[in-house]
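After this line comes chain A, so read on.
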Amino acid sequence: MIKDYLPILIQAVVAIGFAASALVVSIILGKAGKRNPTKDTAYECGMLPEGNAQPRFSVKFYQVAMLFILFDIEIVFMYPWAVVFREFVRAHHPVIFWSMLSFVSILTVGYVYAIKKGALDWKK
Partner candidate 1 sequence: MLNILILCPIVAAILALLGAPARPAALLASLINLVVALLALFQYDKTGPAFQFVSEFGILPEWRLTYLVGADGLSLLMLLLTAIVTFAAVWVTPAVARLEKQFYACLLFISAGAMGAFASVDLFFFYAFHELALIPTFLLIGIWGSGDRQSAAWKITIYLALGSFILLLGLIGLYQSVPVAARTFDIRALQELAAAGKIHPASANGVYLLLLIGFGILISLFPFHTWAPKAYASAPTPAAMLHAGVLKKFGLYGLLRVALPLLPDAARHWTHLLIILLIGNIIYIGLVTISQKRLDMMLGYSSVMHMGYIFLGIASLNTLGLNGAALLMFAHGLSIAALFAIAGQVGRRTETLAFEDLGGLAKPMPFLGFAFGLAAFASIGLPGFANFASEILVFFGAFQSHVAGSPFFGFRLATVLALWGVVISAVYMLRAYKAVFMGELPGRWSALPDLKFSLRLPIVLLLATLLFAGFCPRVFLAFLAPSVKAASFRETLS
Partner candidate 2 sequence: MMPAIYLEAIVLTLGVLLVLMEAFSNSEEKTPVAWLGIVGLTFVFILTFFTANDLSASPYSAFYHADFRAIFFKRFALLTTIVVLVLSIEYRGVVQKYVFGSRPQAGLGEFYALPVFTCAGLMWMASAVDFIMIFVSLELVTISFYILVAYMRRNAGSLEAGVKYLILSALSTGFFVYGITWIYGVTGQTSLEKIGAILLGLKVSHGPLLFGFMLVLTGLGFKIACAPFQIWVPDVYQGAPTPVTAFLSVGSKAAGFIVLMRVAEVFLPVPWINHKAVTILVALAALSLLYGNLAAMPQHNLKRLMAYSSIAHAGYILIAVACIGSRYANIAVSFYLAGYLLMTLLTFLVMAAVANQAGGDDIVHFNGLGKRSPYLAFAMLAAMASLAGIPLTVGFFGKFLIFYVAYEKGQFLLMGIGVLTVAAGFYYYFKVVRAMYWKEPADDTPVRTSPLTGATIAALAFCIFFLGVYPAPVIRALEGPPSDNPRLLAR
């Protein structure tokens, strides 16, 4: 029982080890230059770090991001489905095919709805 969890332990060790070693290596190898205010600012995708604490984003950002996540996550379901598909059909029944088809068709409805509502129309 406990042996089954060994990979998790190993993964945890590797994760912690990687983070720790990255820090350590950067301290050892990095050239400790002189600190200045510009250097101490947070570096984030080239955006100016100063400004309003709550900048206004267009709600389109969120819409697109959510749609992306929705349709992206569904792939996760398809992967294991594809892996077991052949054996499942042989052992049981092609019901597995129809269930995925219904799943995808529901997704399609969602996609059609999103387009119809103009969620992907940036200018609107």
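The set was built so that all candidates are chains of the complex that A comes from, given by their letters.
Quick note on the criterion: a contact is a pair of C-beta atoms (placed from the backbone, for glycine too) under 8 Å apart; a residue touches a chain by one contact, two chains touch by 3 or more; residues count from 1.
Predicted model, so just to flag it, every value in this text is computed and none were measured.
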Among 1 or 2, touch partner of chain A in the complex: 2
Touch list for chain A against partner candidate 2, complex: 106, 109, 112-113, 116-117
